[in-house]
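Of the protein chains in this complex, one is absent; all others appear in place.
Each chain gets a letter, A, B and C, in the order it is written, and its residues are counted from 1.
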Amino acid sequence: MAQIYFNHVKEGMELPVLEKKTTTRQLVQWAGASGDFNEIHYDKPWAEKTGLPGLIIHGRLKAAFLGQLVTDWMGPAGTLKKIDVAYRGMDFPGDTVKCKGKVVKKYTRGRERLVDVEVWTENAKGEKTTPGTATVALPARR
Amino acid sequence: MAKQVYYEDVTEGMELPQLVKHPMPRQLVQWAGATGDYNEFHYNETFAKVRSNLPGIIVHGALVCQFVRQMVSDWVGDEGTLKKLNVSYRGMNFPEQDCICKGKVVKKQVQGDDHLVELEVWSENPKGEKTTPGTAVAILPSRAKK
Amino acid sequence: MAQQQSLVTAEMKAVIGKKGKSVVVDVEKGWVKRFCTSVGETNPLYLNEKVAKKSKYGGLIAPPGLLMGLYLVPELPRAPEPPVRLPRGVDGGGTWTFIRPIMVGDTLTGTGKIKDIYQRDGRAGPMLFSETEVTWRNQKRQVVARMVGRTIRY
Partner (left out) sequence: MAQQQKESVITPEMKKWIGVEGPPTIYEVEKGAIRKFCIAVGDTNPLYLDEEYAKKTKYGGIIAPLGFFGTPVSSGAFGQQPYEVSLKRVLNGGTEYEYIKPVRPGDTIISTRKITDFQERDGRLGRTLYTSSETIYRNQRGEVVAIGRGTTINY
């Protein structure tokens, strides 16, 4: 796995995009792993009855995608300190969810070298459905 | 837990208390998560109808097997031991319908130290069709040995 | 125009800060594996014992998403019912703070409390936000993570 170092990070720098091609099966797997068995994620007639256009992706699965986006980028020597997400828009199984991120700030606090990253998921229309922010600690330099 | 059944309490032909399950789609998804059987015709209605040519979503056979197993386990209690269970998948159970598990004592006999009972077990759908017929062998505690 | 009714009752204010029941979860290898399958994570720190041993953690760790995904509604303290019926409820998101690594094999105890209940009036009418904070400790009683989840009713 690649490692990124604090001295290589620049504000405005973009994280490699993580694309997730989602399926209903994945939502069922997520339900099993997370314990969220709400029917709106796998029972189509149920979802439609509650007024939704169809099955929707668990917000927390998208949050976990963003967690992966950040941890993949920071590498094994990095540490995820904090992540904050809001669920703003729906995504549907079968959609490709694009997870993106951008460095907004780099700074030191005590002995830690920290980077704040803006993260979000994007749908096919380019709408940010799950915006958030994350803070990671990175190793100093190679 | 229900009170313990003893070998001496059992007669051939005796029926086991029924166990009625009413699996909902949620339960099938929980089963998929617990077992890793993510076959789509257990939760995706379109897939079941179009791709698998089924009348709708069907209950996992192995889950029905577990319902039957639970009925026997509940009956033999903590002191009894289920030794063998044999089921055949003959018909389908559908979610949102009752799946009725039944059993009957076929034979009792002492073999060495073991007090054995042989059972006929099955699950039924609401039409009364036996969807999962089978047999079971269990060891029960004996009052004589207590 | 009529004054917008306050949704935050005295009963709600009284539950703020009160601790709820604890939840205990074992971070088991199989669970982590199933979790990674569901997200599509292949990071060896979560899955490959040999690689993880050589990392700074010295063993397998849980992906951050594992805690982010944990769905604990029945055990968590809940905000009292609002004085007017608000038919819709959604998960508004949350903040997860990771303090110590969560190792595979850890037993975590989560203790929840209602952190805050407040009202915002938006386009969709009055909205009631409740924030639940869960503090996660490992078997050594060390705090490993903190979560603040937001539920919105409107």
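Heads up, the rule we're going with is that a contact is a pair of C-beta atoms (placed from the backbone, for glycine too) under 8 Å apart; a residue touches a chain by one contact, two chains touch by 3 or more.
These numbers come from a predicted model, not from an experiment.
All shown chains touched by the missing chain in the whole complex, by label: B, C. Residue B:34 is the one among B:34, B:50 or B:144 that touches the chain not shown.
Listed by residue number, the positions of subunit C touching the unshown chain are 25-26, 28-31, 34. Although one chain is not displayed, subunit B still touches it through residues 1, 21, 23, 27, 30-31, 33-37, 61-63, 65-67, 69-70, 73-74, 78-79, 81-89, 134.
In the analysis below, only the chains that are shown with their structure count from here on.
The distance from the centre of subunit B to the centre of subunit C, with each centre set as the mean of the Cα atoms, comes to 37 Å.
Look at where the CA atoms of subunit A average out and do the same for subunit B: the two points lie 42 Å apart. Per-chain CA centroids place subunit A at a distance of 16 Å from subunit C.
Listed for subunit A are residues 29, 32-33, each touching two or more other chains.
In subunit C, the residues that reach two or more other chains under the touch definition are 34. Listing the residues of subunit A that touch subunit C in their complex gives 1, 20, 26, 29-30, 32-36, 58-61, 63-65, 67-68, 71-72, 76-77, 79-87, 130, 132. Those residues of subunit A that touch subunit B in the complex are listed here as 24-25, 28-29, 31-33, 37, 39, 42-46. On the subunit C side of its complex with subunit A, the touching residues are 31, 34-35, 37-41, 43-45, 55-56, 63-65, 68-72, 90-98, 101, 150.
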